[in-house]
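Only one protein chain is missing from this complex, and each of the others stays in its spot.
Each chain gets a letter, A, B and C, in the order it is written, and its residues are counted from 1.
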Amino acid sequence: MTRALWTHLVKDLRIEWRSREAVNSMLFFALLVVVLFSLSFDPQGAFSRDIAGGVLCVATMFASVSALNQAWAREIRHQVLDAQRMAPTPGADMFLAKVLANFLFVTVVQVVLAPVFVVMYNLRILGDAWKLALVLPFGTWALVANGTFFAALSIRSRNRELLLPLILFPIFMPALLAMVLATGSILTGDSDPSLWIKLLFGYDIIFTTVSLLLFEIVLHAE
Amino acid sequence: MKNSTPALLVLLFAVILVAVAYLWGSHGLAQMDISAQLNHKFLVAAYVLTWTIQFGYVLRLFIKWRSQKRVAARMDRDGR
Amino acid sequence: MPANPPASARSTLCARFDQVSKLFGSFAALRHVSVDMESGRCYVLLGENGAGKSTLLRILAGLLHPSLGTVRVFGDSEPQKARTRIGYMSHAPMLYDELTAQENLRYFRNLYPGRACLTPAEALRQVGLDPDLDRTLGQYSQGMRQRTSLARVLLPVPELLLLDEPFSNMDIESARQMVALLAGFRQTNRTIVITTHQRDLAAPIADWILTLHAGRVASFEPGSPATTGLDRRGDEPGRPAR
Partner (left out) sequence: MKRIAIGLYAAATVALLVWGYYQAIFVAPDEATMHEVQRIFYYHVPSAMSAFLFFAVSLVGSIGFLASRRNYPEHAQRFDAWALAGAEVGVVFCSVVLVTGPIWGRRAWGIWWTWDARLTTTLILWLIYVSYLLLRRFAAGPQVQTLAAVLGIFGAIDVPIVYMANRWWRTQHPAPVFFGGPDSGIKDPRMLAAFGWNVLAWIAWGVLILGIRYYVERQSQKALAREALEALNQV
């Protein structure tokens, strides 16, 4: 971990600690989605297990969009981004720090949400529960890495809040599919999720690498 | 001559539609069993839709091109 | 067209604009600007809103690319490479509201690894702020924020200072203090470029006053920096291009 990366990360965490904007709004939003889904589908028994994975993933996805936009809006607000662009440290560090910070925030949200979720959907996990500890971080990383990248990309345009989900969701869809199916197969215990976990892992590697390579271009686009 | 290109395209499209219609009729739908009839209709639908999408797009392109030329001509006039 | 006549032989060139234009879509922010800037001088850019002052500054900072023409900063045709040696202050504070002044400055200092920087406390004292003030920037007054922003610019000890409307939110007294501070920098052979619409404030340190109008250089006249305590290094300052 380079010093610049650490500097950016500490700064992001400190600001979030002072304002708690991202985590609070994400938590509330994710909770709303979970409640809305359970109201509209009335999940019970086996059916709740079938859809629970999907609901959890989609809830996190929607919730994180607002936080991701926030993350860059904060840099734009007082033109801090210009000062960062003038510094001689690589943009990739800034990107990675933001991904790490957002990853942490989303994970916090998931950890808080999980018990609520288990209670509201009356869940009993039939598969290997420990595999969830692989699926959720991999999936979250895929979401956050791409989301941070595309938020940086869309923040420079008009309609910025609208644009992020429009370009993020299609790219994220393969990972979402893998995440939902893996979670589902762990909850129901019907099938082996390892193929999906591998897919998620591959997706993470590929897209994180490409994001790191291309971030400099997005950062200095004018 | 250039201004007639969209019209030509529409004409071409119409010719293709006629050809398809001919195919539709000439196949002797009446003698087919219900499944073959359906197969035939689905095939025709797929082909017509393919052509509609492709020609629709080209038509849109030509319309865009023409409006562009009009704008360019106006700029020429204003420039002088 | 090359800038002429060349800057006086004894001093070095800090920045050279050669026929620079900047277009935003079909809006021309700068048109065919050719300017030479010498090291150790203070240039004041005047002009109404939208005249292209900020654009010129941002191009110097390497934050914008000219659409046409070339810019050389410290002899390098890509200002990006010279970024480390440039300090840029825009009218926004370029700092985080949620952090204290010290935290902000420490953060930015860490982004300049391997460069001899001021400590945050030193920088804050230079701009006349109390380094031990334990308040987040969101609770600062506009003028204090402006000073903190200047402290951020001074951290990496830049050789070229770009200040966009530095006096805009300041009362006369603080503005005077800032001018005195800048006058000190001018003596350490640093180049300063200031945009402002308060001509009187900047006049005491201006070697050259550049007026922009609708993206063009409308006039380029020598200023009359107060000579008391300021060294004009004897000879006549280099003449600018056109």
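Basically, contacts are C-beta pairs under 8 Å (C-beta built on N, C-alpha and C of every residue); 3 or more make two chains touch, one makes a residue touch a chain.
Because the structure is predicted, anything quoted here is derived from the model rather than measured.
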For the chain not depicted, the shown chains it touches: A, B, C
Absent-chain contact - pick from A:Ala142, A:Met179 or A:Leu199: A:Leu199
Chain not shown: contacting residue from A:Leu36, A:Val111 or A:Val210: A:Val210
Contact set of chain A toward the excluded chain (per top definition): 150, 153-154, 156-159, 162-163, 166-167, 169-171, 173-174, 177, 195, 199, 203, 206-207, 210, 214, 217-218, 221-222
Residues from chain B at the interface with the omitted partner, ascending: 12, 19, 23, 35-36, 38-40, 42-43, 45-47, 49-50, 53-54, 57-58, 61, 64-65, 68-69, 71-72, 75, 79
Residues of chain C (touch criterion as defined above) contacting the omitted chain: 21, 23-28, 31-32, 65, 67-68
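Note that only the chains that are shown with their structure count from here on.
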Interchain centroid distance [CA atoms averaged], chain B/chain C, Å: 61
Centroid spacing, where centroids are CA-atom means, of chain A and chain C in whole angstrom: 40
Residue numbers of chain A (touch at least two other chains): none
Per-residue multi-chain contacts in chain C, two or more chains: none
Chain C-touching residues of chain A, taken from the complex the two chains share: 3-4, 7, 10-11, 14-15, 18-19, 74, 77-80, 82-89, 220, 222
Chain C - residues contacting chain A, complex: 61-65, 80, 83-84, 86, 88, 90, 92-99, 103, 107-108, 110-113, 115, 136, 152
